[in-house]
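Removed from the display is one protein chain of the complex; every other protein chain stays in position.
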Amino acid sequence: MILKKVNSVQDALKGVKNDMTLMLGGFGLSGIPENAIAELVSMEVKGLTCISNNAGVDDFGLGLLLQKRQIKKMVSSYVGENDEFERQMLSGELDVELIPQGTLAERCRAAQAGFPAIYTPAGYGTEVAEGKETREFDGKMYVLEHAFKADFAFVKAWKGDAAGNLVFKGTARNFNPCMCGAAKITIAEVEELVPVGELDPNQIHMPGIFVQRIFEGEKYEKRIEQRTVRTRE
Amino acid sequence: MILKKVNSVQDALKGVKNDMTLMLGGFGLSGIPENAIAELVSMEVKGLTCISNNAGVDDFGLGLLLQKRQIKKMVSSYVGENDEFERQMLSGELDVELIPQGTLAERCRAAQAGFPAIYTPAGYGTEVAEGKETREFDGKMYVLEHAFKADFAFVKAWKGDAAGNLVFKGTARNFNPCMCGAAKITIAEVEELVPVGELDPNQIHMPGIFVQRIFEGEKYEKRIEQRTVRTRE
Amino acid sequence: MLDKNGIAKRIAKEVQDGYYVNLGIGIPTLVANYVREDIEVEFQSENGVLGMGPFPFEGEEDADIINAGKQTITTLPGASFFDSATSFAMIRGQHVDLTILGAMEVSENGDIANWKIPGRMVKGMGGAMDLVASAENIIVAMMHTNKKGESKILKQCSLPLTGVGCVKKIVTNLAVLEVTQNGFKLLERAPGVSVEDIQKATEGTLIVEGNIPEMAV
Partner (left out) sequence: MLDKNGIAKRIAKEVQDGYYVNLGIGIPTLVANYVREDIEVEFQSENGVLGMGPFPFEGEEDADIINAGKQTITTLPGASFFDSATSFAMIRGQHVDLTILGAMEVSENGDIANWKIPGRMVKGMGGAMDLVASAENIIVAMMHTNKKGESKILKQCSLPLTGVGCVKKIVTNLAVLEVTQNGFKLLERAPGVSVEDIQKATEGTLIVEGNIPEMAV
């Protein structure tokens, strides 16, 4: 079995440099690679292009990197929860490419699965399609969107093993599986690293072949953005 | 919860008619929809186009339909285990379209996921690409392949529930998940129909939204093609 | 005139037995509260869950189980979790039967704008562009006019579009409208609202044929 385990977040992030393109899993603050983000802050790498569905909130997630001006460009679908983000974008400090959420997912999967480009109906006739090739199939219009090219992908799973196999939990799964193997190097952090053989081979969400390094995160805050509850009657 | 359960294979196959296009899951004889195939034989539907990775063996799987001359055309990647198939093909009785296995899988997924076509490198420069559009991306050549259009998809899972959720076992998974939702109507047969709520929502291989009808198969032979073993020392 | 809950209540009548439904943020989320109890419906959220239930009881929130609005939720028996690619396979592949979403503007030909006000508000489209480009059946839930009293039901959208020619039906605080080839066809009036009120609040072509019934909410 090919071993992917590294012993620390520092070892995991070796090779991350200024001006690189990173993919980061998560939806809102759910399923984000918390430990990798903290380490990116510590490393003080700058000029990053980040492909991630959201941009965190002011004091958590990718917001931490935005505060330190480490991000040059964001590629996201929704960034409505972050004031600092909005400020940097409207002032022109931050380059932002907003793309449809399904397009984001599938451009990741295209990179993972060796497809150069895909045709999607999303965004046809909107400014998202400006300058892009469009094409009709069976009377419906589609936009040609290219596979992402990224240096590192950071994903967060619930459980994993030293072979790189991953299991996600609930909606914290989201973009994480799509980003595995979609960059030159994929780094997975997990809440619990279990002994090899403990995960049921039938129930592995992402096989280890898509992951180059794996480590157990030191701690997870797993912050909730909108705590909505009902009261017991 | 939307209920997909039907009580018999006869109810499940209602609406299947002559000259339709069917998708059938399975790799070799592993994970094939045994009960649906048996019912197709009973129904005596003819002129079928079958999209399936293999064509069964002479006396099992799709071979049963071939013997009765119910199949007009096969779309497959490998058909080397079936003498009757070879005879019908070489004599011109059967129309055969051989396509790369990964292309087959992805043309199913394209239909499932609403993509009109994909670009794959498989088959470029071979007779498989003849008459098809080709295109260069980043110095590599790709062939444009279109999503399948099928009337019914027949898949076989290990466990399922009345909501249509499916869990597969081992390599019997193969093309089955790719074909769910890739035809107008998807019919799943399972070895065991479990009560709704018993399957872990985190460990469902295909969500019920991709399945229109589900039933528990009466029996499964699950024939082994190549029984390879080692002896205990 | 309807309030937000009234709009949600009216839209809930459009939800049919056996529908898989995607609800957008805002008014659409409220629709789940009013769907008839005698029909079977499943709610999908594009962040990766099918079979959403109500909010959790206090103390039972799970950071790993949220909807697309980032709200903590629960799941019902028969629910499933999946990744974003699979989620949009459900949407793009037209397995979701009905999409209900909000809008800033809708035009006569069914164009919708709801993701950007240039120079002022840029939250992003999230999954909305995929939803409107894919769904066969889209209902827009919105207020008929903006805070300044200007119509949001227009001849042409002025804001950057989310999708073209995709909206089929609109339910506002004033009316139920159908998007037709010739303009917005008035189907129903909100309680206490006259055809004239609706006409005044509608910049786009309004088609009024025969007697327009008051909606039963």
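Going by the order they are written in, the chains are A, B and C; count residues from 1 in each one.
Basically, a contact is a pair of C-beta atoms (placed from the backbone, for glycine too) under 8 Å apart; a residue touches a chain by one contact, two chains touch by 3 or more.
Please read all numbers here as calculations on a predicted model, not as lab measurements.
Chemist: Indicate each shown chain that the hidden chain touches within the full complex.
Modeler: Per the touch rule above, the missing chain touches A, B.
Chemist: Considering the whole complex, which of B:Met43, B:Leu98 or B:Leu144 touches the chain not shown?
Modeler: Checking the options B:Met43, B:Leu98 or B:Leu144, the one contacting the hidden chain is B:Leu98.
Chemist: Among A:Glu39, A:Asp161 or A:Glu191, which one is in touch with the chain left out?
Modeler: The missing chain is touched by A:Asp161.
Chemist: For subunit B, which residues reach the chain that was dropped from this view?
Modeler: Subunit B touches the chain not shown through residues 27-31, 53, 76-81, 86, 89-90, 96, 98-106, 108-109, 120-128, 158, 168-178, 205, 222-232.
Chemist: Going by the touch rule given at the top, which residues of subunit A touch the chain that is not shown?
Modeler: Spelled out for subunit A, the touching residues are 1-3, 109, 111-115, 161-163, 165, 181, 196-197, 201-202, 204, 207-210.
Quick note on the criterion: only the chains that are shown with their structure count from here on.
Chemist: Which chain's mean C-alpha position is the greatest distance from subunit B's?
Modeler: Checked the centroid distances; the maximum from subunit B is C.
Chemist: When the C-alpha atoms of subunit A and subunit B are each averaged to a single point, how far apart are the two points in Å?
Modeler: The answer is 33 Å.
Chemist: Cα centroid separation between subunit B and subunit C, in whole Å?
Modeler: Chain centroid spacing, subunit B to subunit C, equals 36 Å.
Chemist: Could you please state the distance in Å, as a whole number, between where the Cα atoms of subunit A are centred and where those of subunit C are centred?
Modeler: Computed value for the inter-centroid distance: 28 Å.
Chemist: Quick check: what residues of subunit B touch more than one other chain, meaning two or more?
Modeler: 114-115, 201-202
Chemist: Going through subunit C residue by residue, note those that touch at least 2 other chains and give them in order.
Modeler: In subunit C, residues 49, 81-82, 85, 88, 91-92, 134 touch at least two other chains, as defined above.
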